[in-house]
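Complex shown without one protein chain; remaining protein chains in place.
Order as written gives the chain letters A and B; numbering starts at 1 within each chain.
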Amino acid sequence: MGRSERRFPLRLDVQRGAVDMTHGSGGRAMAQLVDELFKRHLDNDLLRQGNDQALFLPPPGRLVISTDGHVISPVFFPGGDIGCLSVHGTINDVAMAGARPLYLAAGFILEEGLPLADLARVVESMARAANAAGVPVVTGDTKVVERGKADGVFVTTTGVGVVPDGVTISGDLARPGDRILVSGSMGDHGVAVMSKRENLGFETEIESDTAALHGLVAAMVEAVPGIHCLRDPTRGGLATTLNELAQQSGVGMEIRESAIPVHPEVVAACELLGLDPLYVANEGKLVAICAPEDAEPLLRAMHSHPLGIGAAIIGEATEDPHQFVQMETGFGGQRIVDWLAGEQLPRIC
Amino acid sequence: MKYVDDFRDQSLARRLARALAAEAEQGREYRLMEFCGGHTHAIFRYGVQDLMPANVRFVHGPGCPVCVLPTARIDQAIALTESHGVTLCTYADLMRVPGGDRRSLLKAKAQGADVRMVYSTQDALALARANPGRRVVFFAIGFETTTPPTAVALRQARAEELANFSVFCNHVLTPPALRTILASDAPDAVSIDGILGPSHVSTVIGSRPYEFVPRDFAKPVVIAGFEPLDVMQSALMLVRQLNERRCEVENQYTRAVTPEGNRKAQALMDETFALRESFEWRGLGRLPCSALRIADTYSKLDAERRFPVGLGESREVKGCECPSILRGVKRPTDCKLFGTACTPENPMGSCMVSSEGACAAYWTYGRFRALQATEPGRAA
Partner (left out) sequence: MCLAIPAKVVAIDAAADQATVALGGVSKQVSLALVDDVAPGDYVLVHVGYALNTICPEEAERTLAIIAEAGAALEGSV
């Protein structure tokens, strides 16, 4: 290729450059950003079609679609960043239908002044996560807003997937007597992120659990095709997810505090901040509900997958017109695990 | 976690439960008021009632500083940001508390007020240092536990001549509130047999300030730690005092509380604060000598003097039973608004605004009890 054929005579200065308004204006600067940053890292056949949409033949079966906006602050946190998080988050939302995720679409809102080096780091992380998961980003969009109108970078991802025949997983299918399982320790993501918020000021080795769970889900569905419910306990934590499922299915729940896996560091950080680990976010864990006779086979399938090693049966669904999630406390008493009221804020008293 | 997990041990809890069951005399009711919201929270969060004999009952007290803050003070804080353009720093607990017109700091912030959440008074000082052009006001709230950190900040600000920092002081004192409840001669005054005394307040003021309780009111007090085993052991100590007709101040929380308290913290408070003649407590009314203002020698750091804003009327929602609940006269479920108009998402009364308020703790952790008790065939 001759020199004259290069689209952009000067390469994007990723080391020292920053996003400016021209990167969102639809002109050459935007085209260069898309080429040298997004396409370069996220490269795949469908993205290379170069159109405003990706064209593909859907595989047979029922399709699911899900979308998720990511606005996390800070953008980089122990164990991940907004790039991989935006891939994992949407893959997980698709996978919670028991689906095999196929493709992702990504929309970026960039704040004027964002260092291109940070953006490159986010996009590279996204590409790594998408490659590792085998779920390519096949189309995307970029907008730039003036300084102060966003917080560095926001990413919205949309995913499509296909649900295998014979699998019907939905939040309204829990029945009294069903067993409730979690795939591992609760609250890691939220604590890792909080540890980096400037005013909370504590240090811990805990890293975000951000991970794509479709492999784990595939192993679970293969072992127990009749799983009733799957959901990833993200914002609002385990407590919120259980309350959502209880309400959707019209059941109560009875869980045991001593059975819920929580890292000691997460417990300690929550003690310091006056928070409850059951309300702290996860990004690589799931809650499963299945018939009682399926619980042990399901647990075995989870234990044999790297992302389910810490899985545990934590309780069961009950008949309860009030749809309470109740818990036997580690102390030996009984209490409700309620919906989160307001925001999970550090408490002094 | 040493000194934390040890005091949440289930097998030790069973032992205490057995001792309580054996020692609480049949045919007699023991009504024990836990003064602090910290106790209320622990009782509900760990399900301590399930381990207590039925005739030993906890009566929830007013010891939650967020709950007793009058709504007019929230309105004043919002007015500070709006009429004086100050940057208001506050602990997270206060953010969602609605003021008189149901506006909270969180809502004021959404409408443009400069409100910042801080974890420590040191964060507020740091904010003032970093922004010399802004007038930074720390919204100080809390009992004697939370007062010394404010005292340290006042002293530091004066030493550093931090001209853009000041404190909006709402610190209140526990003994006067306890006295008010015990002295109530209202016809509906609750009969309390004994008091679980403040835990972390007492680490600062010591156990001596409660000696008026056995002396003037003939009720036993046990200073009680906040972990669930502390609460149970303190209840047992009260049951024993009552059985033996003793009436004294005992200290269960000896690992952190001494009779004289933290002298260094007390000296700092004496230097930086002065007693207010009276102060309004939400639910209890105006109580004499029950709160602190900033000492005259620190007047430059007093936001109330620097940025005068009028103190409006505190308004309460009609039908709210918080005043009776705070005094232990009524239970949360006795209130018509409880769980209908008033929930933690949309608190009407003071006991619902903080997770340590009796109504919020009852709603969040314990509302299954009343419901299931009325449904035969269900395990309570």
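One rule holds in what follows: contacts are C-beta pairs under 8 Å (C-beta built on N, C-alpha and C of every residue); 3 or more make two chains touch, one makes a residue touch a chain.
Bear in mind the structure is a predicted one, so any value in this text is a computation, not a measurement.
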*Displayed chains contacted by the hidden chain, counting the whole assembly*: A, B
_For the chain left out of this view, which of B:95, B:182, B:236 or B:292 touches it?_
B:236
*Have a look at B:166, B:252 or B:272 and name the one touching the chain we're not showing.*
B:252
*asked:* So one chain is hidden, and I want to know which residue out of B:302, B:321 or B:356 touches that hidden chain in the complete assembly.
replied: B:356
*Could you tell which one of B:30, B:44, B:58 or B:119 touches the chain left off the display?*
B:119
*Which residues does subunit B use to touch the chain missing from this display?*
1-4, 6-7, 12, 14-19, 22, 36-38, 63-66, 91, 119-123, 142-143, 145-146, 148-149, 152, 198-201, 203-204, 226, 229-230, 233, 236, 252, 254-256, 262, 264-265, 268, 356
*asked:* Please output the residues of subunit A touching the missing chain, sorted low to high.
replied: 201-206, 263-265, 267-269, 271-272, 274, 347-349
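By definition in this document, only the chains that are shown with their structure count from here on.
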*Between subunit A and subunit B, what is the separation of their C-alpha centroids in Å?*
38
*Residues of subunit A touching subunit B in the complex*: 199-201, 264, 267-268, 271, 322, 324, 326, 328-336, 338, 341-343, 345-349
*asked:* Considering only the defined contacts, which subunit B positions touch subunit A in the complex?
replied: 1, 4, 8, 10, 13-14, 37-38, 44-51, 64-66, 91-93, 95-96, 117-119, 123, 142, 145-146, 228, 343-345, 354-356, 360, 363-368, 371
